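In this view, the complex is presented without one of its protein chains, the others remaining in place.
Lettered A, B and C in written order, each chain numbered from 1.
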Amino acid sequence: MTTPAFRGVIPPVLTPLDASGAFDETAFERLVERLIAGGVHGLFVLGSSGEVAFLSDDERTRVLEASVRVAAGRVPVIAGVNEMTPARVIGQVRLAEAAGVDAIVATAPYYARPSAAEVETHFRTIAAATSLPLFAYDVPVRVHSKLDHAMLVRLGVEGVLAGVKDSSGDDVAFRRLVMANRAAGSPLALFTGHEVVVDGALLAGADGVVPGLGNVDPGRYVQLFDAAGAADWVRVRELQDEVAELFEIVFQANGVSGEAAGLGAFKTALAHLGVISSNRMSQPVPSLEGDTVARITAIVDRAGLSA
Amino acid sequence: MTTPAFRGVIPPVLTPLDASGAFDETAFERLVERLIAGGVHGLFVLGSSGEVAFLSDDERTRVLEASVRVAAGRVPVIAGVNEMTPARVIGQVRLAEAAGVDAIVATAPYYARPSAAEVETHFRTIAAATSLPLFAYDVPVRVHSKLDHAMLVRLGVEGVLAGVKDSSGDDVAFRRLVMANRAAGSPLALFTGHEVVVDGALLAGADGVVPGLGNVDPGRYVQLFDAAGAADWVRVRELQDEVAELFEIVFQANGVSGEAAGLGAFKTALAHLGVISSNRMSQPVPSLEGDTVARITAIVDRAGLSA
Amino acid sequence: MTTPAFRGVIPPVLTPLDASGAFDETAFERLVERLIAGGVHGLFVLGSSGEVAFLSDDERTRVLEASVRVAAGRVPVIAGVNEMTPARVIGQVRLAEAAGVDAIVATAPYYARPSAAEVETHFRTIAAATSLPLFAYDVPVRVHSKLDHAMLVRLGVEGVLAGVKDSSGDDVAFRRLVMANRAAGSPLALFTGHEVVVDGALLAGADGVVPGLGNVDPGRYVQLFDAAGAADWVRVRELQDEVAELFEIVFQANGVSGEAAGLGAFKTALAHLGVISSNRMSQPVPSLEGDTVARITAIVDRAGLSA
Partner (left out) sequence: MTTPAFRGVIPPVLTPLDASGAFDETAFERLVERLIAGGVHGLFVLGSSGEVAFLSDDERTRVLEASVRVAAGRVPVIAGVNEMTPARVIGQVRLAEAAGVDAIVATAPYYARPSAAEVETHFRTIAAATSLPLFAYDVPVRVHSKLDHAMLVRLGVEGVLAGVKDSSGDDVAFRRLVMANRAAGSPLALFTGHEVVVDGALLAGADGVVPGLGNVDPGRYVQLFDAAGAADWVRVRELQDEVAELFEIVFQANGVSGEAAGLGAFKTALAHLGVISSNRMSQPVPSLEGDTVARITAIVDRAGLSA
């Protein structure tokens, strides 16, 4: 088996905004420094959790440049190249290359409604246009198609893909992907994107995790990953239960979108801890307010977190 | 009641590519001239049928500029401003404004998963950023949310929206939209995007149609619209049946995406008629070949179309 | 072309309950007599609108027997045989046969997740077990698969199916079904189940309509059908608009199921008109109350209906 170059806890870094809605680079720097101090193994910027869908290309460029500058080679920077089809994704790849990131992450086409063969061509077309390692991001809840595990392993064996971030919520398929990848010599680094089932994913053989909640509590995720590495599964389970309790912050808002509730909760927690200056969200997503904020900060306080 | 500024047959103009995959401006000019000669009441460029999802911003700009140049004021040019969230849509609006189009069309957010309130804010944010008339494009099969008819009429009354292109496939909801719009003084121009149910939509009170098949047979759609205007519903039905038979071209391909089958059929028909030079599709969509092409051209020949 | 044995307005008859939740045969008799007086061309009992899903086999038998007794040969009685797979549907067919109905209606399998071939076998198996004419009920919102139009016409040509009740909400597919059926010699009688698009369906060539709202206003639907027969499409449209306004009663309840809102509205309207004695729904569906009832009865009053 090969040792994947990318493994461990790689949080999808939030994009802090100031009260006017502009990218808050100072807050971003504090956030990234806290993640690195917490022991994370990489940074995934411009993911769904980074509000990539809501940022203009200029804003995306500023986030990319800030990421590379602050990381300063201490941990790899992996960048989302988020667009709907190959030609447009490659436009995003150029922004990422110019900023000097270490790897890129692309979804299947969306808005378009591709066949399975077209999805495969999509990844091949992107990979052929860059020398950066390419991860596939499996997120059917957003792009409305599921990536086939046999296709993923085939592209891994051929060197088209370096890894997969699985946010499909389909644990049966993820287990099949892990097994097929192992049988093929483990060409792919496999990450789960689900915060509260990391224990099971690591037990099944995942190489790492991309937890949105890792923005708020990077340290516990690193401990969890290390405990799994030491095969101390009882400790893994304890840590998983602890972060799962903290994850309840994303279920406190009612009647708003998933972005408003989930990312809004992460931002609210980090603003409460003083890591970022505002829980402001991008247009058209409302920022959390009032009782919802109070319920979230109470959960954060119970978890004993500090900046 | 007000008379809507936009009405009639406004086909979603295809984007012809040459054999290398580049935008074929000469073919585009032939296509547009044939549409105008066929009597269409406007041009909708950079829609889903225009492969907007697959075009880079540079390619989109070239299509916009060619559209305005060729139309030359004879019919209005309505442009899709297709991106996933308000900030990015507004980037597209700037391209459309620079080219000099007459109106723009935006979908609900996608990739993002907005609440109903966020969808409304999305349209308000776009409209506030431009003086161009804004149409809402209701296409849940691509963006995975349905536009609420009461919201649409409310935005029409307030002057935020000028009209709606309905490709929701929900004829019950469309009827409710027509009735609510009429009760509010008809602030919205209402178009159906479904080729084979135009008769029913016009009977219900639609202001026009945006038929992909109108690229192939603009004349019959114009006759159909005129017959409806003359309340000659028996003739409307006959014409609808004729275009419905032609529409079978989109069902000839098997095992490919909807884009490959549907848009590929339109391009194949137009290449057969000599209007465009190639049925080439954008990456990663395969172009139709072999028996499929033969079945499509046979249907086109039966319909007695000419360039 | 053959003349279908079944055509016209065939409402899906509600199943009135008394205040204790038991089948109210007296109210059912009043309801059916009012439908026949309104000129309907048949009765469809034990459909979704008849709350068939909520009735035990004993209750279903009582409804079947009452239907045949009250109809007394004046109009045909068509009965839903609603179960999840062939063996269980055939059990329901035996109940319908024993009661003496004139035709039966079956959906695709549900709970089970059949392939297209299994759906076809399903209908063949049912038809082989009875001499009653069999209609296919296309209702993907309940059974989660769509019936293929080519399969339906094939079974029509072979004499397996006598007709189709289309509640798919897919007007493009319905148009294709109408055209394919006509090309095959019209073996199938084609009905739409959507109350507010009957004008378009008849213009397209439907043989009739199965409108839940026909329980409340049978007369207008019969007028609409007759106007279509006379090719008076302007009058058809007027009548369609009138029933569409009345149909707003189904959108008055908030936060309840479709059954509670829709069937509850029909029952509330009929109780207000004195046709049935109670708007009581089957367990676990709540009956409409308070302001919702007031809004519904106001719409009914505006429509000028009487018992």
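Basically, contacts are C-beta pairs under 8 Å (C-beta built on N, C-alpha and C of every residue); 3 or more make two chains touch, one makes a residue touch a chain.
Values in this document were obtained by computation on a predicted structure and should not be read as measured data.
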Neighbouring displayed chains - absent chain, whole complex: A, C
Contact with the hidden chain (one of C:A72, C:V141 or C:A183): C:V141
Hidden-chain contact residue, picked from the options A:A201, A:V222 or A:I276: A:A201
Hidden partner chain, residues of chain A it touches: 169-172, 175-176, 179, 194-197, 199-201, 203-204, 231, 233-234, 236-237, 240-241, 244-245
In chain C, positions touching the absent partner: 48, 53-57, 59, 82, 84-88, 91, 109-115, 117-119, 121-122, 125, 141-144, 255-260, 282-286
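Everything that follows uses one rule, which is that only the chains that are shown with their structure count from here on.
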Chain contact graph, described as a line, ring, star, complete graph or other shape: line
Chain whose Cα mean lies nearest the overall Cα mean: B
Relative to chain A, chain with the most remote C-alpha centre: C
Chain centre separation (chain A, chain B; CA means) in Å: 36
Distance between chain centroids, defined by C-alpha means - chain A, chain C (Å): 49
Residue list for chain B, restricted to those that touch at least two other chains: none
